[in-house]
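Heads up: the structure comes next, in structure tokens.
Every protein chain but one is kept in place in this view of the complex.
Labels run A and B following the written order; every chain starts at residue 1.
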Amino acid sequence: MAGKIEAKLAELGIALPPAAKPIANYVPFTVSGKLVVVSGQIPLKDGKVAFTGKLGEGVSVEQGQESCRICFVNVLSQLREAAGGDLDRVKRVLRLGGFIASVPGFTQQAQVMNGASDLCVAVFGDAGRHARTTIGVPVLPGDAATEVEALVELA
Amino acid sequence: MAGKIEAKLAELGIALPPAAKPIANYVPFTVSGKLVVVSGQIPLKDGKVAFTGKLGEGVSVEQGQESCRICFVNVLSQLREAAGGDLDRVKRVLRLGGFIASVPGFTQQAQVMNGASDLCVAVFGDAGRHARTTIGVPVLPGDAATEVEALVELA
Partner (left out) sequence: MAGKIEAKLAELGIALPPAAKPIANYVPFTVSGKLVVVSGQIPLKDGKVAFTGKLGEGVSVEQGQESCRICFVNVLSQLREAAGGDLDRVKRVLRLGGFIASVPGFTQQAQVMNGASDLCVAVFGDAGRHARTTIGVPVLPGDAATEVEALVELA
């Protein structure tokens, strides 16, 4: 029987992809006690980077939000693995880190990162209300437009 | 009766502002056991961003230090909330993350970030001696000159 969070994902029309393999020599998550550290996720979708380039130069705020949303879907896939398949074990999303590839004149990183934060709250409710640090960066691995990392507490 | 840290703040002439509201869909801090994760704080003061722009291009090292100091005052406000109003419960500031909006030729991020670190040690003494990661970034949300996040252990 599907869990509460899986049911919410279905309601939101989100099918989690298989957890993405890291693009280098590291693992997608580690666990220490109840804490899960999720590696920075880029907007991989169907095997390719869905959004490349920079905000303020070819990537719109709306595209950046969608890019962050995909990053967070990939966070969810990793988190499901970390939780032994049961996302209902997520007690609290403690922190999201948002990295937004930006030209120096682009200042709407907070709005862009909401693409991840809004989905997090939609999926987990109060347990998804997270602390957050969002910054602009000049460029990301693989020319990804955005990257999102997470720190999560399991029950 | 005011606590030890509140007395120290008064001695330093620092009046903590009300904890700033996040500028997007997240919360200013989360708590997991004894750990407090404080969201990245920009130099909000009296409702506006006190320092905008970049180091090496219109923002001086001294202004950057003052900007970091204000960021850390905002960290303190959040931390006081997280600690149920009692900053004496801070056992150790484990880590500060410093993000300094910089032109590519500016390399004094460490000195700038001392604006936050010096205040942290002044306020908390040994409990304020923190690990730290400081980096340059091209631009921050709302064109803030600096941003500071924190990881803190409560007693």
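Side notes on the structure shown:
As a working rule, a residue touches a chain if its C-beta (ideal position, glycine included) is under 8 Å from a C-beta of that chain, and two chains touch if they have at least 3 such contacts.
Keep in mind that this is a model prediction, so the values were computed, not measured.
Contacts to the hidden chain, counted on subunit B, fall at residues 34-35, 92-96, 102-111, 113-114, 117-118, 121, 129-138, 151, 153. Interface residues of subunit A with the unshown chain, by the touch rule above, are 22-30, 32, 35, 37-40, 54, 97, 99, 101, 103, 137-143, 147, 149.
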